[in-house]
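Here the complex is missing a single protein chain, while all its other protein chains stay put.
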Amino acid sequence: MHYFIELFFSGLTRGAIYALIALGYTMVYGIIGLINFAHGEIYMIGAFTSYIVASVLSLYGYPLFATVIIAGAAAVVWSGAYGYTVERLAYRPLRRAPRLSPLISAIGMSILLQNYVFLAQTSDFISFPKLIPDLPFMDRYADYLGSSDVVILFTTLIVMGILTFIIRYTRIGKAMRATAQDSTMAMLVGINVNRVISATFVIGSGLAAIGGMLIAAHIGQINYYIGFLAGIKAFTAAVLGGIGSIPGAVLGSLVLGLTESFATGYVSSDYEDVFAFTLLVLILIFRPSGLLGKKESQKV
Amino acid sequence: MPACRLYQELKRSLLVALWFIFLTFPLMVVKVDLVERVVHWRWKNMLFVGLAGFFFSFLGRWIMQRKNPGKALGKGTAWSLRFCPDPKIRKILIVLLLCLAVAFPQIFSSYQTTIMTTALMYVVLGLGLNIVVGMAGLLDLGYVAFYAVGAYSYALLNYHFHWGFWTVLPIGGLIAALFGVLLGFPVLRLRGDYLAIVTLGFGEIIRLILENWGEFSQGPSGISNISRPGFFGLELSLDAAILYIYYLMLAFVLVAIFIVGRLQHSRLGRAWIALREDEIACEAMGIDKTKTKLTAFALGAFWAGIIGVVFAAKTTFINPASFTFLESAIILSIVVLGGMGSIFGVILGAFILILLPEYLRALAQYRMLAFGILLVLLMVFRPQGLIAPGRRAYFITKKPDPET
Partner (left out) sequence: MNTTILKISGLSVSFGGILALDNLDLDIKQKEIAAVIGPNGAGKTTFFNCLTGLYAPSAGEILFYPGRDAEAVSLKGMKPHQITEKGVARTFQNIRLFPGMTTLENVMIGRHCRSRASILGALFRNAATRREEQEIIDTSYTILERVGLAGYVNELAGNLPYGAQRRLEMARALAAEPLLLLLDEPAAGMNPQETLNIMELIGEIAADGLTILLIEHDMKLVMSLCQRIFVIDYGRKIAQGSPGEIRSNPDVIKAYLGA
């Protein structure tokens, strides 16, 4: 039972991180129907930016709390900027191109960003500074879950709350929903669709950056390649939940995180990723549009 | 007036440069050494970024402006026409190319020949994937799995039973085709991007199994000492083997072109294209969707399997690291870049994407960076691919109703 609870919380933590990345995929897909392959790289850049800022600040002797806040804000700002730039350079010129072209462009962007970070920083794994202190009140539960798990779960919850608020009640959120439903119609009623798309990329990238920073602080090391697997997993989670659906992305991420955690805990840790993809294949075979995806009723 | 324009343009370029300076600031300028506990501020990089940003933004907008007037994005037939002049010249061109291909190893070093062999392998891989993605319109992001299946078929059969190259060649292709059908069945109902991610997952599963199932595949360390292809029982020297494999690949390319060319304009090829164009209409016109999709998967996988066997025989060593997603992405890029569905386009795409990085080796570690940039640029400036696939024109010669 003890082991079960431990696995449960570690799965939840994983799921939370996946959710932060998966939201970016799902939002972008919902609006322009593109698999943003470079999204994993944005997450990686978020992790790197927070690493750099946090390291510099801690070397200059800033207090931990301020360091965390500034590093997090920097990661969000810069990842958002990268997301915006990627969209402007690699996707916007291809808005009316054949369907596969933006995908290739995205793969190119992903290769580009990976190698850019590799060249600008390093190809080695670097150890991430300890940003999350051991919380004193967590001692009693330390067997089940660490302080970083708690911080990750709470941060994710808060971020989700903010995102929900933005999408439900703000002007840009409403514009995003309208564009996702029908971009031509949205344009006709005076929504600046390009701006909405940019905003979607920025928000999605910001979420991924938070995910990147949290996971880096949790695991303790990063390199330029972490975006690839995380990206694929998060995309898997988004598809699992039904791509285009925001609650679906969260649900899919949690299901994926828990499955991975239990499977590695009880079966074998060698096949961690195999479980993830097998789960995906199975769910899609039985529910071809994901857990919460709208059933695609073919209009004939 | 032009001066005013120029001023505007310069101002915009300046803004872009400033934006990129901001964007790259943490990653390019700051480098922390946590062991020595110092921060290196690389201000020089900032200058580079600024200058490059200014220059390229100016250049980019200039190119875009020259490109835009006259035509929007869409069907570009001009290039395809330019590449396929009248059949006579085309025939001469093809013969010339063939001569060049045959003479290549005599003219160039064996190092160049090896690279060219690789390029030829990717031509066939591209042609195989072109059946699935280009013709049947099924987005497959895990194509490398079949390549791996072929390579490991040969490696394992050779390792355990000492089976030779020529014996395993068809077997490897068939096993890969079987895997193609195996993947095809569960994904029949999926469309578009769901299909893409499942095939991607499938590719990863195959690689991960090869990596982790040590008893079966010898894990990440791979299998070495795989036999080179035999030449009527003769053992070949390394140089001779390089030559031999080159000509072998050339033959495979020709066979593949022949087969794909014939399929393209056959009853089956038409069914694939109809499937890509409109799945529902395709069904309603009496085409068995299941069968058509599965043959596309199987035939595409078959070629990957064949080339997998060749790859194992060529390098004599394989490990799972050769079969990553990047490989699938490159093959897919070949197909899309060439212009989906066009055989000549695939050949051109393979040569650009395989030879370029090889010759970019001079750029050393900037190679993959350049590759990424190239992919993006090619897509931005040529989204429909280099060669637009043309449909065959039929000329009705005989009046089908002679009595009247």
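Order of writing sets the labels: A and B. Residues in every chain begin at 1.
By our rule, a residue touches a chain if its C-beta (ideal position, glycine included) is under 8 Å from a C-beta of that chain, and two chains touch if they have at least 3 such contacts.
From a predicted model like this one, the values you see are computed outputs, not experimental measurements.
A.B. asks: Among the options B:Gln65, B:Ser266 or B:Gln365, which residue touches the chain absent from this view?
C.D. replies: In the complete complex, the chain left out is touched by residue B:Ser266.
A.B. asks: Hey, which chain B residues sit against the chain that's not shown?
C.D. replies: 259, 262-263, 266-271, 273-274, 276-278, 280-289, 295, 299, 391-394, 396, 398, 400-401
Here is the rule we use: only the chains that are shown with their structure count from here on.
A.B. asks: Nearest whole angstrom, what separates the Cα centre of chain A from the Cα centre of chain B?
C.D. replies: Between these chains, centre-to-centre, one finds 29 Å.
A.B. asks: Tell me, which parts of chain A touch chain B in their complex?
C.D. replies: Those in contact with chain B are residues 29, 33, 35, 45, 48-49, 51-53, 55-56, 59, 74, 78, 81-82, 85, 89-90, 93-94, 96-98, 100-105, 107-121, 126-127, 129, 228, 232, 235-236, 239, 243, 270-271, 273-274, 276-278, 280-281, 284-285, 288-290, 296, 298, 300.
A.B. asks: Using the touch rule from the top, collect the residues of chain B that touch chain A in their complex.
C.D. replies: Those in contact with chain A are residues 19, 22-24, 26-28, 30-32, 34, 37-39, 45, 64, 72-74, 133, 139, 186-187, 189-191, 193-194, 196-198, 200-202, 204-205, 208-209, 212, 280, 325-326, 329, 332-333, 336-337, 340, 365-366, 368-369, 371-376, 379-380, 383-385.
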